[in-house]
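Presenting chain A:
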Amino acid sequence: MRTRAFKGGVHPADRKDQTNTRAIERAPVPQLVTVPLSQHLGAPCSALVEKGDRVRRGQLIGDVEAMVSAPVHSPVDGEVTDVGRVVLASGMRSVAVTIVPDEQQDLDSFEPVTAGNDSVRERVRAAGIVGLGGAAFPTSVKLQPPREMPVSTLILNGCECEPYLTCDHRLMLEQPDRVIRGAQLIAGSVGAGRAVIALESNKLDAAAALRAQAPDGVEVMVLPTRYPQGAEKQLIRATIGEEVPHGELPAATGALVHNVSTAAAVADAVDQGRPLIERVVTVTGKVRRPGNFMTMIGTPVETLIEAAGGFDGDHGRIVAGGPMTGMALADLSVPVVKGMGGIVVLHPAESAPAVHGDQPCIRCARCSDACPMMLEPYAIGIYANRTDWEGTDRYHALDCIECGCCSYVCPTRRPLVQLIRGAKQALLQRGAQL
Partner candidate 1 sequence: MARRAASTPLNMIGAVLATCLVAATALTLTYEVTRERILEQERAAERSALQAVLPGAEQFEAADELLEPAAEAAGQVPVQAVYRGFDGSGAHAGWGVRVAPRGYGGPVTLVVGLDRDGSVLGVSIVTQNETPGLGTKILTVPGWIDQFVGWESTDIKGSAAGFDAIAGATRSSVAVRNGVTAASQVYTEVLAAESGEEEDGS
Partner candidate 2 sequence: MREWLSVFRRGLAVDNPLTVLMIGLCATLAVSTKVEGAFFMGMAVIFVLSMSSAIVSTLRSLIPEQVRIPVFIVIIASFVTIVDLTMKAFLPGVYTFLGVWIPLIVVNCVILGRAEAFAYHQPVRLALADGLGMSLGFSLVIVVLAAIRELFGSGEIVFLGIRLIAFPEWYPAPGILLLFPGAFIVFGFIIALAKWYNGRTSTRLVQTDAHCTIEEGGR
Partner candidate 3 sequence: MTETTTAARMQVAPSPHVVAPENVTHLMLWVVAALAPATVWAVWNMGMVAAVLLVSCIASSLGTEWLWTRIARRPQTLWDGSALVTGLLLALAMPPLTPWWMGVAGGIVAVGLAKMLFGGLGWNLFNPALVARAVLAVSWTGVLAEAGPYPGGWFRALDIPATGELDAINGATRLAIAAADRAADGAYGVDLTAYYQPLLLRNLEGCLGEVSALLLILGGFVLIAKRIIDWRVPVGYIGTVAVLSWAFGSDPIFNVLAGGVLLGAFFMATDPVTSPMTRSGRVVFACGCGVFNSVVRFFGPMPEATTFAILFMNGLVPFIDRAFAPRTFGWVKRRG
């Protein structure tokens, strides 16, 4: 197994003990939910409701015809008070439907979704399921692999390699049946003969829980704890020993990767017709009562922090997602979206130091040693800094998965990921122009 592991990676302090023993609890119903119409990669939805409309929990409120997209549903019974632009945690501007929830909410019921037919894929699409592992890519698209690349192995990604986050861990531990059911449904849908649930060695209890219920054909694989074990390409390398070729989809190796929470959501969508209106969010760090909260999509981050007891003294950056790849929030009123697995309130001393501008590279090679894509981040950074995009392309900037290992290890704190991201954007734009 060891020989298959990916090269590079880092071992940040994982600090998962704050929340990995806290059972999932329900977050309070907020006073206002703001459901963005673009929570996924792909075409944004158009609003199907107007200001003043009444909506029911589970009701479809936004949809679009495009193939790469996912509809959105109302998480509450309530009244639409606005349909307008808001800023999301990612800094993107999106149209959002703002709903004031009714006093009385029946949280156990919802309007089941209606799908065009009974196929798993259609139901998943109708339920608005997107990848809950972070990228928020519409799951239904991934359930339709290109014909020339049949999927032979389904990998369920339970690595949760980011420090602090435990939402997937708790889900696997508390509801292994949902995860396994999802695995079976997805594997059946894409015709994969083998399903592997992969998790890191710091979640042995969850592995045991899964193993206890895993039927034949569903394998539980424990991988070494190393960031970014959960990144798709690295995970495929670690589980089936193959490298996704440059520029190809993972399906080229015969693998399909889904997050465990995604699988659980698929199980609910198929079995109960349940739309994706809630997800588990880990709220942790410098808060008084860290924990995992079943949270309605659209809940303001402030509400969640209050639910976790509020700030515990001074704090540093507040991050949506994990501290390695998540986004620092400028504003706590932004809503929770489908792809947001955690709110991490960092300790002031722990937040990366604020770097203004360029830092020198001392060529220590730590970044290239840590890069799981075997890139040379220092070089990409240097060329990106000069806006020499050809130079960044020579060093394969586009292969970067933005895992953050390079910035993490850099002793001079060069903002490598940001530089590389800029290069990627520029290269993609130029590619689009050509």
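Candidate entries met the following condition: all candidates are chains of the complex that A comes from, given by their letters.
FYI, contacts are C-beta pairs under 8 Å (C-beta built on N, C-alpha and C of every residue); 3 or more make two chains touch, one makes a residue touch a chain; residues count from 1.
None of the values given here were measured: they were computed from a predicted structure.
Touching chain A in this complex is which of 1, 2 or 3?
Only one candidate touches chain A in this complex, namely 3.
Quick check on the complex: what are the chain A residues that touch candidate 3?
Against candidate 3, the touching part of chain A is residues 6-7, 10, 12-13, 85-87, 163, 233, 237, 243-248, 316-319, 323-334, 344, 346, 350-355, 360-365, 368, 372-376, 378, 394, 396, 399, 402, 404, 407-413, 415, 417-418, 421.
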